[in-house]
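Please read the structure below before turning to the comments.
One chain of protein is taken out of this complex; the other chains stay put.
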Amino acid sequence: MKRIMIDQAKCDGCKSCSIACMQAHRTDEGTVYDLDLTDIHNESRNHIIEMEDGTYRPIFCRHCDQPECVMSCMSGALTKDPATGHVLYDGTKCGSCFMCVMNCPYGVLKADTATRTKVIKCDFCIDAGGEPSCVKACPKNAVFVEEVVL
Amino acid sequence: MRHVIIGAGAAGITAAKTIRACEPGAEIVMISADTHVHSRCMLHKYLSHERDERRLSFVPEDFFEEQKITWISGKRASHVWTKTHNVQLEDDTVISYDKLLIATGADSFIPPVGDFRKARNVFGLRHLEDAKQIDEVAETAERVLIVGSGLVGLDAAYALLERGKDVTVVEMADRILPIQLDETAGKTYQKLFEEAGCKFLLGRKASNTVMDQTGSIRKVILDDGREISCDLVIVAAGVRSAISCVESGEIAADRFIQVDEYMRTNCPDVYAAGDVAGLSGIWPNAMKQGQTAAYNMCGRKVQYLDRYAMKNTMNFYGVTTLSLGKGAAEEGDEVVICEDSRSYKKAVIRDGKLDSILLQGNMDYSGVYQYLIKNQVDISEKKDRIFALSFGDFYGIAPDGQYDYQI
């Protein structure tokens, strides 16, 4: 499967990945210039944690081999695609219980801020041809896609 | 090889999927009393009319065809004959098995209060069938009494409040959601429910009932003598494992079917998982148990290790809460509380390790805490920022790109 690999030493915390993710998942049309950065509906699927020593830790969905989120989903909204290996989320099925948020050992998931009914979850930009927007936006190649054996 | 699974809940379905992945050619037969695969955690959405029965399913519509599973639905298993490797159904059909998984789950427990067990307007909320019956009575019922303010009780209360019913919840404890929440966190939800019109009677038990000629309870009498008029009673006072199919057999069971770490019962080729095994009543654990049992049924020795069960999440009126651990502090524990207008957070730290945590209002990115508790990770040096912990603090990446805790 393809996985977004992370070289955290290269991360500068610029959040270009987060903006690219917000732009990729915005519901209205537009460019990054008019992406409303104050609109809570625009949420990034990834986030960057700054450590006390000034280094950054990118938190990106790993699309785990054994996804704990899928193993907690009581609605069938979260599934692991056997063909691509990606962990997909179907918001229309989601029961908004957020057990997946509890169960992701890496703290990648969150409830959507605006409605608290959906999970904010990486979809590998499958609708945009599967080249993740975050990867394209990273000025340092701190995130990049690699084929890994599932 | 024929695998037979009794029960189509979280454990049974996960087991079936796992077996299919391990043994593409094996025969899989599932037997369930349920006629629709459904998620018990969403029954309240059926009651509130947010979802129909089809949308309660947690598997794709073509699940059984696609996974090549024979599904015998709407039938209960009445006996398991372990010596002959047979399952007898309630209509006396006999299904033989090579490997058997019992994942029959649990049924609502209706306490013997007054005529609760006899009345036609008293229900638990455990199966789709329960929800359908409640829905029917609710068509005409106005006043609803809910016994118990656990998650099931409040789910039911939410659904019926959504339908404009006059809902009263009776709770033995002095606060709502007593197992999952402390008083402060419970109050938040109590207030939200009260704003939606719900009435709570805390520290009270139902002690008797008044039933009319039609067999419907019209009043419930509390332990302080107070009488509550009602048209519908929902009892959310816990569950009992559904072990009737093993009661007369050789499979060792007390309140639950007893299993070892491989989810094996005392009888060869018979496994149990989920609520019936009594290890945990939590959905994710049931899925893991079903998965573990399935691996072992397929000959892969896999232990059930991820046993931590003191965990839950809830989401009422847009307020989300994560609750891990018992939440009760013991002598010597450090209790850290952080509260503001939008959130309430409480952690119990014992011997430098996290014992319990409660996050109400905002539980974003909180998945790390279960890992820290379950693996008893020493956080003594990080405890001053217990609520700010993230995977960043334990950051590691395996060669295949997966995250890997560095402790």
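As written, the chain order gives the labels A and B, with residue 1 at the start of each chain.
Assume a residue touches a chain if its C-beta (ideal position, glycine included) is under 8 Å from a C-beta of that chain, and two chains touch if they have at least 3 such contacts.
Here, contacts and distances are computed from a predicted model.
Engineer: Missing chain's UniProt protein name, "Branched-chain amino acid ABC transporter permease", "Acyl carrier protein", "ATP synthase subunit c" or "Carbon monoxide dehydrogenase"?
Structural biologist: "Carbon monoxide dehydrogenase"
Engineer: Which of the chains on display does the removed chain touch in the whole complex?
Structural biologist: A
Engineer: Given the full complex, what residues of chain A touch the hidden partner chain?
Structural biologist: 14-16, 18-20, 22-23, 32-35, 37-43, 113, 136-139
Basically, only the chains that are shown with their structure count from here on.
Engineer: Can you tell me which positions in chain B touch chain A when the two form their complex?
Structural biologist: Interface residues on the chain B side: 10, 14, 39-42, 45, 55, 57-60, 283-284, 287-288, 291, 311-315, 318-320, 322, 324, 363-368, 370-371, 390-393, 395, 397, 400-403, 405.
Engineer: Per the contact definition, I'd like the list of chain A residues that touch chain B in the complex.
Structural biologist: 3-6, 8, 47, 49, 51, 57, 59, 62, 64-65, 68, 71-76, 93, 95-99, 101-111, 115-117, 146, 148-149
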